[in-house]
Every structure is written in C-alpha cells, then in structure tokens.
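Take a look at the following structure, please.
One chain of protein is taken out of this complex; the other chains stay put.
By written order: A and B. Residues from 1 in each chain.
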Amino acid sequence: MGYKVIIRENWCKGCYICLSVCPKNVFEKAGLLDDRGIIVSKAVRPENCIGCQMCADHCPDLAITVEKEDE
Amino acid sequence: MPIEKKKTHLKAGKYFMQGDEACAEGAVAAGCTFFAGYPITPASEIMETIVRRFEEEKRVFVQMEDEIASMGAIVGASWTGAKSMTATSGPGFSLKMENLGYAIMTETPCVVVDVQRVGPSTGQATRTAQGDLMQARWGTHGEHTIIALSPWSVEEAFYETVRAFNLAEEFRTPVIILMEEATGHLRETVAVREAIEIFNRVEEGNGAPFGGEEPLDAVPPMPRFGTGHRLLVTGSTHDPHGYRKTQDRVTQERLLSHLQQKIEYHKERIVQWEEYELDDAETVLISFGFAARAALKAVKDARKKGIKAGLMRLKTVWPMPTERFETLAAQAKTLIVPEMNFGQLRGEVQRFTGGKKVIGVNRADGEVITPESILRAVEGGTSL
Partner (left out) sequence: MKQEYLKYIRDNVFPTAFCPGCGHGILLNAFVSALGELDYDQDNLVLVSGIGCGGWIASPHMNTDTLHTTHGRAIPFAIGVKLANPKLKVVVISGDGDLTTIGGNHLIHAARRRIPITVICGNNNIYGMTGGQASATTPVGAKTMTTPLGNDYRPFDLVKLVKGAGGEHVYRYTAFHAMQMKKAFKDVLQKDDFSFFDILTGCPVQYGRRNELREPAKMIQWMKDNSVLYSGEYHDDKIMVGKF
C-alpha cells in the first residue's frame, strides 16, 4: 500500500519546508522555473512516502495533499 | 417592511428627566440591545441609565477598557444584528475616531453620542460647549460623509436618539448625536408617546453586502454573522463582496461615491430643521443645539422691539440644509450665527451666502450663550 503526494503547484511558492521536514526524502526542487518564475517542489520519490503528513501539515501554502493510494 | 410601529418601554405620559437619561431612554425605545461604554463626564449618566434599563430588559451592556474598545465592540455587535450604541464626550470622542471611520467604511449601523464639553484636551469636564461640530464631520481621516443630529432639549434628546437609530439602520452608517453638557445635565419634561416608528435594517435582499454596484446610492442588504453568508468585512477598500482591492482605483472611486451618495442623494429623508418667524425676517439667525434656545429667546425679544428677526434651527447638523442657507441669505439683510465655539457653523453657512457676510455670536468659556448677547448682535449687527 502506498501514498499519493499531490502538490497544487500553482499555490507552491518554493519555500522547500517540505524538503526539510520529510523524513523519507520524497521531494526535490523542480529543475526549471515555472511560468511565475518559481522553482516549485516536486514529489519525485512518492514510493518512499510513509504518509506521516509532515509535509502537508507544514506547508504554509496549503499546497500538499497526501492520500492513501487506492488498493 | 423595515418600518415598524412599536410601543415604547415607558408608559405614555410626561416624565421629568435629564437629557442624558432621555437619550438612554430613547435608545431603549428604539430597540438598542447592545451598549458598550467607558466612564466620562458629562456623558456617564447615559451609561448609568442604560445599565439600569438593560438589566430589566435583558439586553447587553459592557463597560470596556477604553473608548477605542467600546467603539470597536458596538461595531462587532452590530454585525450580529444588534442595534448598538456608545456614548462619550470630547476626549473619548477623539479616541473613537478611527473605529468610527471603520464603521463608515464597512457600512455598519451604530449610534455614537458625544455630549460636548469644553476642550481642547481635558478642558473643563463639567462645562458646556459646541466645539465638536467639525470633529463630528471631519474627525476621522479620509474623504467620507456622516450623519449627525443635534437635539436642543431633553425631549428631543429622547426622540432624536430614536431617529438616530432609524437613520443608522436605514442608511447603514454610524449616526452621531451631538449634544451639549448643558442639555445632557438639564432636567425637563419629556412627553412620551404611546408608540414610535422604528426602522429595522434590511438583512436579506438581492445583491452584494457592500456598496459599489449600480445604483451607487442604494443601500445594500446587511446579513448578520452566523447565517451562512460567510461575510468578508474589512476597513480596507473592498469590492461589493468584501474582497480587498487596495490597489484598484476604480473600486476605490466607486466605494467612495457610494458612501457619499447613499447619504447626500437622500438628504430629504435625513436633514431636518425648524423655522421660527422667518417669513418676513430681515435678520436671520441660524443656530443649533443648546445655543438655539438662546437664539429663539433673542428672536422673540427682538420681535417685541419691532425688529423683523427669525431663526432657523438645525436638528440635523450633518449633512446641512445648504439650499435653505442660500434662500435665507438672499432674503436676509443680516445673517447671524450664534454658537458656543469660535465660528464652526458660521464658516459653513458663509460658504452658501453668495458673499454676504455672516456675523458670529460666539462663546467658548464653558458658560451657555445668553439671549442678551445674541439680541445685542441683532440690534447692532456686530459680532460682540
């Protein structure tokens, strides 16, 4: 059973708190600026996610949802 | 219908009471259910009367930590649907100014009483004055429009307070009652009628909860908190739905125009005055509040001496009946404004006389202006 890490990228401001609080190194900075000029956060290793919600609870922009993957 | 005929809490009949008490009784009769106050001379008796009445009637009274807080509290209460009020005097009136502006900007009905005492600053707490006429108009910052009423007797303190609540509800705006210490502490007879007409705000209706939509002079409906409207109330420039628009000039202009037009375009429902012996008057007196009592006596004395004098007494001081100033200025040979300050009303009248000079009779030493001093001006055409 795994988790889906959804990032509402148009709400993300690239503070990277999610990178720092994630215990499983799920996130990385995007490789490119988006059209607002922001390097957003990407959930590049969602398979590592343990569903602890640290990223979702600490996101100042309410941009992250972590959901259980459907069986 | 927003207009309701309502029995007063007092039995119909004659009562002997103080101006401050009459103001409080008028508030109770008008349906005021929330009062926040702070002690200050010479307005404390309003709060004291309210405390007694509200205990009987199970309404909400709170003594706040300062004048700023009491003004804030009545605005908050108003958004729950309550008719709310605070009362103060000069130093407290100064402190209320910021939240008064907030009430104007957010279109929050409420009533603010200023029982004027001598200023500036602490001045003379137990002495009378009319020095806050311009503060009532322009005390809070920024372009705005205000309604202010000026009762000249204890009986009028009762009925003008009722009218203040009605205007606040009808136009969704704070209304100021500008009394003087002399009226606040005066004891006179008040004839209380069986029933009075009261206006209750329109809570539900078409359109957004704030002004700015066409027609700009229309008063928007005011839903109350807790009814699912999820209101956005802010003192920042906002669109008709309450969203802050702090960089947008069109929103600012429309909001400002709305706040002005909803009052200025409906002056006929707001502006009241009384005329005494003006039909053939060559000497026209214009006055308000307690000073107008002396002015009326001076007119009567002048008539006895064969001088064709008359009086216009403002009941609503803001907005002013400026069109009538113009016609009276055209009719009069002499225009005199008696008031208990150095010429705040005179300056306003002067703007509408087509250049005809207005003579002031002024007193600002804490004593009431006398009919004799006014009569001397009527006879001599001088200002001293």
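Simple rule for what comes next: contacts are C-beta pairs under 8 Å (C-beta built on N, C-alpha and C of every residue); 3 or more make two chains touch, one makes a residue touch a chain.
For clarity, every value in this text was computed on a predicted model and none was experimentally measured.
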| item | value |
| --- | --- |
| Neighbouring displayed chains - absent chain, whole complex | A, B |
| Touching residue (missing chain; options B:18, B:99, B:287 or B:334) | B:99 |
| Residue among B:47, B:73 or B:87 touching the omitted chain | B:73 |
| From B:196, B:231 or B:285, residue that would touch the chain that is not displayed | B:231 |
| Absent chain, residues of chain B that touch it | 33-34, 36, 60, 62, 64-66, 68-82, 84, 98-99, 102, 225-236, 242-244 |
| Interface with the unshown chain - residue positions in chain A | 8, 10-17, 19-21, 53, 56-65, 67 |
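In the analysis below, only the chains that are shown with their structure count from here on.
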| item | value |
| --- | --- |
| Chain A-chain B separation of Cα centroids, rounded to whole Å | 58 |
